[in-house]
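I am attaching a structure below and will ask some questions about it afterwards.
Every protein chain but one is kept in place in this view of the complex.
Letters A and B mark the chains in the order given here, with residues in each chain numbered from 1 onward.
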């Protein structure tokens, strides 16, 4: 912290500081949640019960597109917060909308991917492996969906109220959430997809 | 589904309960309407965000749940009091030990402790409320809705019956087809979300809202234990969330996480359950340690011996608690290395726990001990809990555990840990903080009846269970043959449980008696205590402190009191900012309850329709920009004068 005047708006009030801290603690809980999903996936990964294995159903090209969409959206949400700290409402709005569009693109790809899995004979009921796979991916996808709806609602508030102590801290928290989903995806990309295709 | 599948039928006892529940509900509604109390209930309690009121509601619900769980316990004791008894059949016994276990741990211990944390912690750190008051209300209502959902199972649809641990494959659809276990999966999920929110809330409250000058090592010990408990909640509950999600998917959507067929792994459930379950037992026992420490220091009139070592011991216990989960399933067929390592980590927990026991003993040493009822609970706790701890070390040895595992010895062990560790603590805490909540003390004389009946009854009930356990009686046995020779032991045990029940009745009578007759002139500091909650009026005003206290040292209030520095200057008063009441928590929680109910019965269309309620609640919440309100100085002045006399 340098001086009072440069404290970003979203940290101004005690309540926003607490909100941000509370959200970090919540992210700690999310790490535990996702690591439980990963742990179960690793335990069940080889229990394919005669159904397809990961290597049989994953398509590198689609996964890479999903990854780039999400990585880019993380970047644009970072730009959005950068704009917010410069009190640039328009920039904030534009970059956040870009983030949402990229997120929606990711979801579209993921839904198609699920349909492809099902088409290949891997439904959530097929085996221990598919149950763990769909639940891990699905939980992440559900988070992305939630994030899209949530950020959209925040943007409505932004348009109505402008960048205030409250809206800025809400948007900042949403951006933390969004980056976090990217982090989770990196691990899914590495330990589900790459590992599944190589091993 | 026909109506007689929906309602549980055919059992006279359950039929009687159905009628009793129906009549009580009608009676309550009629009474509230007659007294014209609906508006008052809604605006003072249902929509409140005041941590003290939320705490009181938790406590009330917890006591009710203790009654329900206790009746379950008595029924089991009656059934096993003689060989070949016919009070409960096997199925009914299964249902009762399951609901007993779940209710005692999740709907009795948790709310009572969280309730006391709610009332006390903000006051002890000199704060006006918790960090997120509305979220706090949501936590409470989620817990409450979940508890109700779980409790209706025995009249609507049927109770869960696979044990509080609900091990697979037994708990799966294949072996337990009814809706009973759906109740387990869904209601614990809802309660768990609320608990996680509580954990986050208290972590932030304690980090950010301490009174000026209260650095980490100047925090009351109960605040420390609450802080660390909250951290364990945040660390452990998400694991249970996932495990319950898998259980729900297996049961409702035919997946294969825990099935034996199609590549499921039933042992994954055990692993996840206890990854959460062991930390959970520390979640319920650590706050209790904190309460005993406060009570012992107050009534020994000394500062807590080894405060810092106490803090490190609690932190050490918390850390180790994440590393011991396998001791619950040594006999599952793990490798010898796995069992040995987990044996070691488990026994290591005895070290910090021992440190705490000695700290309490040294606090007592040469103290001017006052045998108030709350102090009696603390004193009885030490030997009883030590028995629980020592038998725990016996169970911790993997090789020996092959003998003890799943016998009555284990059941006796964990009751010796949980009843002194949680129930005694809650009783100690209730007697101690009662005046701060309600402005009058509980009667000490009836309190002593409560104490002696309960403690004697407790030991009589559970001591014999060690012996039948060592003699080979396994847990969850609904009957046994005369030739086993256990009849006498278990007969004693049943008598003990009746004495314990009489103790509970004494508590209820005490509450009634004190509510009617106890003196209302208790003053702010009836016990001559040490921490900040005693610096403000009893009952604590809704704004807690007219002026936020400043702290120079541990037990600051004690020393300020000695120097006569606890007065309030009129010029120090400033308007106090308060959060407004909100209807979203209760409505949102109710929506969760409705969705949960439909999911239990696998009525998916209805569940989807009802979840619109959740969405609406969340959207309303994010658009809520209510900033609270201010209490003007005149009002503060008036309220403060009422108990302080004139201000300086």
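One rule holds in what follows: a contact is a pair of C-beta atoms (placed from the backbone, for glycine too) under 8 Å apart; a residue touches a chain by one contact, two chains touch by 3 or more.
Just so we're on the same page, contacts and distances are computed from a predicted model.
Entry comment: the absent subunit's protein name, as recorded by UniProt, is "Quinol oxidase subunit 4", drawn from "Quinol oxidase subunit 4", "Fe-S cluster assembly ATPase SufC", "FAD-binding molybdopterin dehydrogenase" or "ABC transporter permease subunit".
Taking every chain of the complex into account, the chain not shown here touches A, B.
Only one residue from B:170, B:252, B:338 or B:463 touches the chain missing from this view: B:338.
Among B:121, B:209, B:235 or B:380, only B:235 touches the chain that is left out of the view.
Here one chain is not drawn; of B:326, B:423, B:532 or B:610, the residue touching it is B:326. In the full complex, the hidden chain is touched by subunit B at residues 207-208, 235, 239, 265, 267-268, 271-272, 275, 322-323, 325-326, 332-335, 337-338.
Taking the whole complex into account, subunit A touches the unshown chain at residues 1-3, 6-8, 11, 17, 20-21, 24-25, 27-28, 31-32, 34-36, 38-40, 42-43, 46-47, 60, 64, 67-68, 71-72, 74-75, 78-79, 82, 85-86, 176, 179-180, 182-183, 186-187, 189-191, 194-195, 197-199.
In the analysis below, only the chains that are shown with their structure count from here on.
A separation of 34 Å divides the Cα centre of subunit A from that of subunit B. Here subunit A touches subunit B in the complex through residues 14, 17-19, 21-22, 25-26, 28-30, 32-33, 36-37, 40, 43-44, 47-49, 124-129, 131-132, 135, 150, 153-154, 157, 166, 170, going by the rule given at the top. Those residues of subunit B that touch subunit A in the shared complex are 131-132, 196, 199-201, 203-204, 207-209, 234-239, 241-243, 245-246, 249, 253-257, 261-265, 268, 272, 275, 619, 622-623, 625.
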